[in-house]
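Scroll down for the structure; my scribbles are underneath it.
A single protein chain has been removed from this complex, and every other one stays in its place.
Think of it as A and B in the order they're written, each chain with its own count starting at 1.
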Amino acid sequence: MTVYLLCFALFMVGLYGIITMRNLVKIVISLSIMEFSIFLFLALIGYIDGGSAPIVDPSAPDKIYVDPLPQAMVLTAIVIGLATTAMLMSVIIRIYRKYKTLDIREIKNLRG
Amino acid sequence: MNPMIPLFVAAPLAGAFLIMILGKFFKNLNKYIASLTLLFLIVFSILLLIETGKDILVYKIGGWEPVGGIPIGIYLVADGFNTIVLCIINFIGLLSVIYSISYISKYTSENYFYSLFCLMIAGMNGVVLSGDLFNIFVFLEISAIASYALVAYGVGIAELEATFKYQVLGGIASLLILLGISFIYWQAKTLNIADIRLSLRPEDNRSLYILVQLLLLTGFGLKAAITPFHSWLPDAHSSAPTPISAMLSGVLIKAAGIYVIMRLFFNMFIISEEIAILITCLGAISIITGSFLMIGQWDVKRLLAYSSISQIGYILMAAGICMILLFKGGKTEIAVLALAGGLFHMINHAAFKSLLFLTAGSIEYRTGTRDLREMGGLASAMPLTYSTSFIGSLSISGIPPFNGFFSKLIIIIAAIMGHFYLLALIAVIASIITLAAFLKYQRYAFHNKKSDAKVEKHDAPFPMAFSLIVLSIMCLLLSIIAIPHVRELLLTPAINVLMNPNLYTIPILGM
Partner (left out) sequence: MKGMTLIVKKTTQLIAGIVFLYGIYVIIHGHLTPGGGFAGGVIVAGSFILLILANGSDFLNLTKEETGITIIENMSIMIVLLIALAGMIIGTRVFFHNWLPKGDVGELISAGVIPLYNIFIGFEVAASMLTIFLALVIFKEEITK
């Protein structure tokens, strides 16, 4: 039970970072921290007591394995997170070229 | 096992990568590949619409049959509700590609535009056709990342700020959706939508059920721009290039937002009274917020973007009324009427909102400005754009004989017959405010002559004019759906599969 609460605490750390940080790169890093906490939670859900890694061993047919489906979901979600972070980074480089600053309080062209 | 169904995802993917390869060697081929792919997809979606009028088609990828009654593997399901949304996506997509043949020639590197556009269409087709939860998430991310890149296409100052805001909020929405999916997997040990309805019961763990419903409503509500999650929409939809604005506002917030909310809350979760009241209240607040913030805008595309929030509120309020009436039991005819009004308004909003955005883009293409205070006197210079935008404004305000009148009338009648007098009053007031805002748009853009200089005729080029004419004809033709016979033919399969979940679960679970 404590493991799941620690995942939730990591989620809250990431959320605090997105809300209060002023530098654009720090906002992206906080979004990454939030994503990693959910991946950790998802991989921990599939644990079965006494299970081992889900690689089939032909010599011992009655072994208990942990659930492999959440692990496949986490692999896909990691790749999606990579694409999102790469997209955000290229947008940040272009913003730096136009605004000459990385402070989010200076970027307020669209209002109303 | 109809072989047409996986082609909806495979064909735009193949088209996107083919455009990137061949676009480096032949300069002009990218537009034709994109339009041919979308034409191909429209023909298939109309064929599928005719076929699913009778029953549901299920496609098991890889041919993996259920083991012991439990569905393993990935399922693609096409029923009456899916195919209506598929037709909307591919039709508006084809018209946007034809429009952008002349609009995008003002930007550079057109290869990336058409390739990302086809990827976005592939992602939206996948969300609509998918039969289990995790595939909805994956295809949602594909279309969302393609749309982040397309909003920032002409790299100016306003577009970059808009896309940064859109990306951070969209990223948080995807994380909340993934958290909801992981809670569902923890309790039910399966990911198939039909199977979750049978295995996830609210009696086992009541607080987990409510938590999952709230997480998924928040996540998908952020994608559908419901109040209070609407703050990214005015910036993103006004700064994007015009065909992308038409696609985002007319199709993406429906296919990735409202469609998934209706599918999950009618077919996967057992309807409870608190959630139904919550959905109705969110819809009503969206209507009020969108229409009050719309009047004071001087930027054309920002005005149209705020009115999107209000119209999506109509659809959500109609779905909420249907859920409340279903929960109380008894009067199913009024619930059917409310849901029919919601679905009809979804089809109508795609047509007239895309038409309005495309005409605003045509004005921007010729005069170079988006501010209403700087335009004027365009009625004699651009007659085609003037008449089509007049038809669009009449449709969205609800004037007969155009299609907006009939769908709003059905929603208001259903609200009055179900004794929801306050909601009917809100809908009528918002409609009057919308009429006022669009009369302002017409007056400042087309009738306000600033000087006495002679303005010569300088209208939109042919590809843009073609899309505008086809969409305005659709605005007139779609009012045929109000006639009871045609309404039963088109909307009854969709309403049946949403209101009786057994019609959805029994053909899928391998009976």
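FYI, a residue touches a chain if its C-beta (ideal position, glycine included) is under 8 Å from a C-beta of that chain, and two chains touch if they have at least 3 such contacts.
The structure presented is a predicted model; accordingly, all values stated were derived computationally and were not measured.
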Where the missing chain touches subunit B, by residue: 1, 3, 6, 10, 13-14, 17-18, 20-21, 24, 59-63
Contact set of subunit A toward the excluded chain (per top definition): 53, 55-56, 58, 75, 78-79, 86, 89-90, 93-94, 96-97
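By our rule, only the chains that are shown with their structure count from here on.
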Gap in Å, rounded to a whole number, between the CA centres of subunit B and subunit A: 28
Residues of subunit B defined as touching subunit A within the complex: 134, 138, 141, 145, 148-149, 152, 155, 157-158, 160-164, 167-168, 171-172, 174-175, 178-179, 182, 185-186, 191, 234-235, 238-239, 296-297, 302
Subunit B-facing residues of subunit A, complex: 18, 24, 27, 31, 34-35, 38, 41-42, 45, 69-70, 73, 76-77, 80, 83-84, 87-88, 91-92, 94-95, 98-99, 107-110, 112
